[in-house]
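Missing here is one protein chain; the remaining ones are kept as they sit in the complex.
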Amino acid sequence: MLRTSFNIGSVVFKNRVLVASGTYGYGDECLDLADVNQLGGIITKSLSLKPRDGNPPARIVETAGGMLNSIGLANIGVTRFVTEKLPFLRTVDAVVIANIAASTIDEYCAVLDELESHEGVDGYEINVSCPNVKEGGLSFGTNCKLTEEITRRLRSRTKKPLILKLTPNVTHIAEFARAVESAGADAVSVINTLIGMAVDVRTRKPMLSTVTGGLSGPAIKPIALAKVYETARAVKIPILGIGGIVNTNDALEFLMVGATAVQVGTANFVDPAAGIKIAEGIRRYCEDHSIADTGSLVGCLDAKAGVSVVDTWL
Amino acid sequence: MLRTSFNIGSVVFKNRVLVASGTYGYGDECLDLADVNQLGGIITKSLSLKPRDGNPPARIVETAGGMLNSIGLANIGVTRFVTEKLPFLRTVDAVVIANIAASTIDEYCAVLDELESHEGVDGYEINVSCPNVKEGGLSFGTNCKLTEEITRRLRSRTKKPLILKLTPNVTHIAEFARAVESAGADAVSVINTLIGMAVDVRTRKPMLSTVTGGLSGPAIKPIALAKVYETARAVKIPILGIGGIVNTNDALEFLMVGATAVQVGTANFVDPAAGIKIAEGIRRYCEDHSIADTGSLVGCLDAKAGVSVVDTWL
Amino acid sequence: MIQERCPVETVEQVADNVYVLTFVSKSISTSIAPGQFVNVKTDEGIEPLLRRPFSVYYTQGEGVQIIFNVIGKGTAVLRKKRAGETIDVLGPLGVPFTLYGNDFETAVLIGGGLGVAPLPMATRELMKTGKQIVTFLGARSASIIVDQHLQHVNIATDDGSKGFHGNAVDLAKQILSSGTYPRPKIFACGPTPMLRALQTYVLENNILCEASLEGPMGCGFGICQGCPVELVGEEKRYALMCKDGPTFDMKKIKL
Partner (left out) sequence: MIQERCPVETVEQVADNVYVLTFVSKSISTSIAPGQFVNVKTDEGIEPLLRRPFSVYYTQGEGVQIIFNVIGKGTAVLRKKRAGETIDVLGPLGVPFTLYGNDFETAVLIGGGLGVAPLPMATRELMKTGKQIVTFLGARSASIIVDQHLQHVNIATDDGSKGFHGNAVDLAKQILSSGTYPRPKIFACGPTPMLRALQTYVLENNILCEASLEGPMGCGFGICQGCPVELVGEEKRYALMCKDGPTFDMKKIKL
């Protein structure tokens, strides 16, 4: 009998495939296309204290093997989430992780406190790729001290799993992983989108209303794998691997480099059942290779060359 | 009559398309496939003081819309370059830029001095994505102070155009651009490859012998464009835009976001005449849009939203 | 909404660079309503990565037709499809045109370029209601006009190569102003500039009008928030083109 489950803290995920924040709404948008109960977990769209309209169009543009988005964290806000979405999510047989975004540390705390005061959320993923108003809009996620402080402040307010979602747009992601681990994070999600842009040569305008946006999809998979690999050699807490996963093979690569589980993002837009198919694919792979516990795939990469990730000759 | 030329310092490039370092050998490998005289410039494979064997196989793996390489800067070394390659390059009617790589600052200087003492090199591009032995192998390119120091040391040794090739694997590339500008660089090349990796799930081994390598090709174009855009708003010196350029449209995007010229890399492996076709395509575009000087395309992007590049909500 | 691998039946060229692809899907052909769309994964693999939304042009039995210009990656792939190959289709998606109700007597259909796409389905449905129908098609040139399955078609071309020399909106204004069409409601689809011109006209003259919009979509079914349409006089700032549209009351949106 194959063991597919794993834990973060005391929370048990029935398999190692989750859907990534912002790529599955609040879990109730496409129930006729995919049975969310077969997922290891659902991570909500980032929730802010007040509802956010999001950015003007265009918010999306396709690129080579990927896509850019500039949604601007459009979301219904934590209050409406609690009243409109939590009731359904309580009925779901999958771990429910609320992703939180904010522009001040107090706001992060306020959203978390609000969610703590209700049933239904099993844990938190913190999106630190947000402009910090206090620092003139510099992203929290590119500032190690602030990321650490957010973690410490939130840690003191919840016993539920606290997952910090790291941005790849930094020099040494391992530094950030170590900082949040020491500040009490239960896990890290690696990676959020990479900053990118595209130009419409016909109009000479940026394709996105905000000029730049976040790059996701298969194009970023090699970068995401390297970031997970770097992180895995820096911390002991579980890593949720994210970036360009569209099939079972992709997911296995992430597990092998050290991810405890994976999140499927962009692929959901093409096939809302992608995550479920991948969970099934991992099960089949394990059976074919007579593996008894999907956990034995985690970090099984056979890499003699212990070279540093950031410092090869390029 | 369309003006296609531009200058870096006193050196005149006849058009805005160069071939990128490491993707065109020493310019003499595929003369029967492409007429290098039609290029704006040729940038040599990185030259080190001593010849380098490079890394063991596998050095290359294809990824979604891109490729990873871990060549390990295999090159014939500056001495053999001078005797075996310069004679041919002197006959070429295109700007010849020697790219220099090293593992100590003195070594950078030694290679440059050697090249200064011979005819045929019109300028230098400095590859700082190299492990710095003094700092235990940490890459020069991720250390702003060291990158600045390399620039200053080299600046004092040559009057020829000095181009610093920046790595994208940093939080704020603009910082590095400003630093090298203030240290006397004539231009910056943006970007070198992004660190990435791939796993062979069948063998559970990394696809590259060095585990990680450099990601290039269309997959990285959106990231490269954002880095060029960020750099263009930080410095006044010319920017050579690089990253995933395979056709005229790609090149125009780079010019529009602020690149003075572009470098074509990976595309050369598929079509050694790609750069020439792109130069021709830019010419046609200008004629069709009755543009008199390709320079008027540089930075012509119509982007009202003056948002910061690194700090959008992701 | 279902996701289905549908066999391609035919791909036929119907005008200059314009093709009609017919695929077989009983569930979609029987459930789709005029103005709704399907979201098509044009090819396996990751190029192009995202699905492509297409209005349903017509249905016959279990056959579902989409009509397209070959513009880029996705449509280049679709044009090459051969009978028997399959495409992965998601649909029906979006809110259809409101073709029923007594708030109008004449249905005025306006299509600019490939904006003709949703009109044949609408026409067939409207004929059942016994309403009067008049159609205005605009295009750059006669060579790209597609006017099948339509009623009382008036044509406008930018180059004057066929019908009225000008655009469809100006032609429609002219003819509607004659008053021969009582209590009109306009159903329009086309490029944004055309819809803007139309919006000005219908707001000034207080004419009922629904438009089918087009723009980039990430998912097509409401999970990516990638398709905002700016609202006017509403509490929330944006609607989603894929879920709240693609058809919108012209009074409610800012183009």
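Letters are used for the chains, namely A, B and C, taken in the order the chains are written, and counting of residues starts over at 1 for each.
Note that contacts are C-beta pairs under 8 Å (C-beta built on N, C-alpha and C of every residue); 3 or more make two chains touch, one makes a residue touch a chain.
No experiment lies behind these values; they were computed from the predicted model shown.
> Quick one: jot down which shown chains the absent chain touches.
Spelled out, the missing chain touches these shown chains: A, B, C.
> Quick one: which of A:8, A:34, A:49 or A:64 touches the chain that's been left out?
For the chain that is not drawn, the touching residue is A:64.
> Have a look at B:67, B:97, B:128 or B:242 and name the one touching the chain we're not showing.
B:67
> Identify the residue among B:128, B:177, B:246 or B:261 that touches the chain left out of the display.
B:246
> By the contact criterion defined above, which parts of chain C meet the unshown chain? Give residue numbers in ascending order.
These residues of chain C touch the chain that is not shown: 45-47, 73.
> By the contact criterion defined above, which parts of chain A meet the unshown chain? Give residue numbers in ascending order.
64-65
> In the full complex, which residues of chain B touch the absent chain?
These residues touch the chain not displayed: 22-25, 29-30, 32-33, 45, 53-62, 64-67, 69, 71, 74, 217-218, 246, 266, 268-273.
Just so it is clear, only the chains that are shown with their structure count from here on.
> Looking at contacts between chains, which pair has the highest count of C-beta pairs?
A-B
> Quick one: report the Å distance separating chain A from chain C, using the average Cα coordinate of each chain.
Computed from C-alpha means, the inter-chain centre distance equals 36 Å.
> Of all the residues in chain C, which ones touch at least 2 other chains?
Correct list: 46-47.
> Can you pull out the residues of chain B that are in contact with at least two other chains?
64-65
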